[in-house]
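Rather than the whole complex, this shows some of its chains in their spots.
Going by the order they are written in, the chains are A, B and C; count residues from 1 in each one.
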Amino acid sequence: MNIKPLGDRIVIKVLEKEERTKGGIVLPDTAKEKPQKGEVLAVGSGEIIDGQKVPLEVKVGDKIIFSKYAGTEVKIDDEEYLILRQSDVLAIIQ
Amino acid sequence: MNIKPLGDRIVIKVLEKEERTKGGIVLPDTAKEKPQKGEVLAVGSGEIIDGQKVPLEVKVGDKIIFSKYAGTEVKIDDEEYLILRQSDVLAIIQ
Amino acid sequence: MNIKPLGDRIVIKVLEKEERTKGGIVLPDTAKEKPQKGEVLAVGSGEIIDGQKVPLEVKVGDKIIFSKYAGTEVKIDDEEYLILRQSDVLAIIQ
């Protein structure tokens, strides 16, 4: 992947599953709830805490749960990614 | 359990008891007060305080009282959990 | 007592005295001013200040004056308690 996030930031690909109502109707994009799961594609060099660089807990390849509405959407080569801070990551799914 | 919360976060299962009014009527979900008790299912690696990682006071299995409306609800494999920060935990019930 | 408050928190029992108007009428609950005195039932393990755990100044059994409206009310075994932070304690009555 050709983006290097800065500091305590990570780049993720949002994991979406096809959403169907009970009656089987595929919901158009705007009716779906904002997704909360993603896969980590790149991680920054670490967070500076009290003058020391601490590597991130999150690794490339982790599946994560993140805060709704967190982060900034970016489009690179027609692909959409989300850049989050590690503090927006709630948990890693194992 | 297959979620690993990050940093000073914990994953809890909210403890609900069936709620009846004095007249014996079971209240539907929306009329109940938001619950404040939970059981800890997973704890993060610790809180960073002045550059040092301090393990959490809360342990897996603890029954806790937490601030109303705190945390983020997540649904994993059709089960609902709550991800809190340790600072939202008021006390441990012994 | 079977609640262990976390960190710099304490559990108190609010001290209420029967309130009468000058004419001798006992005031119903909603007309009384919010109480400001309590007795400490349990104290947390201490406050972390600059990376060091400092034991609380408040001890179990102390009668305290606390900020109006501070803290969170909890009900355990049908008893009502108040969980405060030590910083909400204004003074100890000796």
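The working rule: a residue touches a chain if its C-beta (ideal position, glycine included) is under 8 Å from a C-beta of that chain, and two chains touch if they have at least 3 such contacts.
Just so it is clear, the model here is predicted, and its values are computed rather than measured.
A.B. asks: With 3 copies in place, how many does the full complex contain?
C.D. replies: Total copy number for the complex in this file: 7.
Note that in this section only the chains that are shown with their structure count from here on.
A.B. asks: Quick one: do these chains touch in a line, a ring, a star, all-to-all (complete), or other?
C.D. replies: Contact map by chain: line.
A.B. asks: Provide the C-alpha centroid distance between chain A and chain B, rounded to the nearest whole angstrom.
C.D. replies: Spacing between the chain centres: roughly 24 Å.
A.B. asks: Scan chain A for residues touching two or more other chains and write them down.
C.D. replies: none
A.B. asks: What residues on chain A touch chain B, complex-wise?
C.D. replies: 36, 49-52, 54, 57-58, 65, 67-68, 86-87, 89-94
A.B. asks: For the complex, which residues does chain B have touching chain A?
C.D. replies: Those residues of chain B that touch chain A are 2-7, 9, 11, 42, 45, 48, 50-51, 72, 74, 76, 83.
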